[in-house]
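Left out: one protein chain. Kept in place: all the others.
The block that comes next holds subunit A.
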Amino acid sequence: MKANSEVLQTSKGNLLQSVTQKLGPFLGLLILVVFVSVMNPSFLEPLNILNLLRQVSINALIAFGMTFVILTGGIDLSVGAILALSSALTAGMIVSGFDPMLAILIGCLLGAIFGAVNGLLITKGKMAPFIATLATMTLFRGLTLVYTEGNPITGLGDNILFQLFGRGYFLGIPVPAVTMIVTFIVLYVLLHKTPFGRQTYAIGGNEKAALISGIKVPRVKVLIYSLSGFLAALSGAILTSRLNSAQPTAGASYELDAIAAVVLGGTSLSGGKGRIFGTMIGVLIIGVLNNGLNLLGVSSFYQQVVKGIVIIIAVLLDRKKSA
């Protein structure tokens, strides 16, 4: 009897916890949306919503990769620098006559390779993820500056597919938003329906147990950092298309927005717990804040203050919930 009631109680507790865990960030987003639209009804106009989706797509792609990384208990500080380096290389290829879409593909694969470098430093080199990616962040940013000599790369031609990639619409939805949604679905399935996803959680939950269970921990980690690099490069391609140029300083501090989105989405920085759906919500919270505060005419200085406070409140609420 006692054992039964014990089990019952914990499963009830778990249910409540998992409901709040899943809905907590969502409720936060809802409150934010209601608040902003009451203050300024034009927020809810379709044009603004589509605009918002396009705005968040770059952070979303990076944050999706970051979710996998953080779920393993790691961190990737180099995503902004990978974005810049792969963008510069992609733009360079386009300028020297490559087919732009082929250049984007190669750029994304290069991003994956840069990510793999992180993964190898962390697994083979046994470096802490923070240190390894801090170093490669500086390294990749430096390489970008060397390659571009500090100047933007322009003159990317007028290939229509390339222009659509960052600026176009598909069935009325901005192409970057479509890319984001498709990527989300693919990654959602990868994380929640495949052995790879389960192994990602297992590594973050208990790396030793994962290893002893026969999981190729180093391989999974290298693949995850490659994924993170790939997605950073993909978002870089969107940015390059939108600006019609590659900026050597592009993506600076994007890693912080991505980490903020992951944390807002309820994923634990110590790994093993979290959901990619939460990250999507986290990305939207940051997006609505940016977009809404602009609509409300809040100065960009105060916007940062508000964003910081929102992150603190979100994490504090999360603590309280799990305590």
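Here is the rule we use: a residue touches a chain if its C-beta (ideal position, glycine included) is under 8 Å from a C-beta of that chain, and two chains touch if they have at least 3 such contacts; residues count from 1.
Keep this in mind: contacts and distances are computed from a predicted model.
*Asks:* Of the candidate names "Biopolymer transport protein ExbD", "Cbb3-type cytochrome c oxidase subunit I", "succinate dehydrogenase" or "D-ribose transporter ATP-binding protein", which one corresponds to the UniProt protein name of the undepicted chain?
*Replies:* Record says "D-ribose transporter ATP-binding protein".
*Asks:* Looking at A:P46, A:G172 or A:G214, which makes contact with the chain not pictured?
*Replies:* Considering the complete complex, A:G214 is the one touching the chain left out.
*Asks:* I'm checking contacts with the chain that's been left out. Which of A:T67, A:T148 or A:Q199 qualifies?
*Replies:* A:Q199
*Asks:* Identify the residue among A:A128, A:V189 or A:I309 that touches the chain left out of the display.
*Replies:* Of the candidates A:A128, A:V189 or A:I309, A:V189 is in touch with the missing chain.
*Asks:* Identify the residues of subunit A touching the omitted chain, counting contacts across the whole complex.
*Replies:* Counting only subunit A, the missing chain is touched by 2-11, 13-14, 189, 193-195, 198-199, 201-202, 205-206, 208-216, 272-273.
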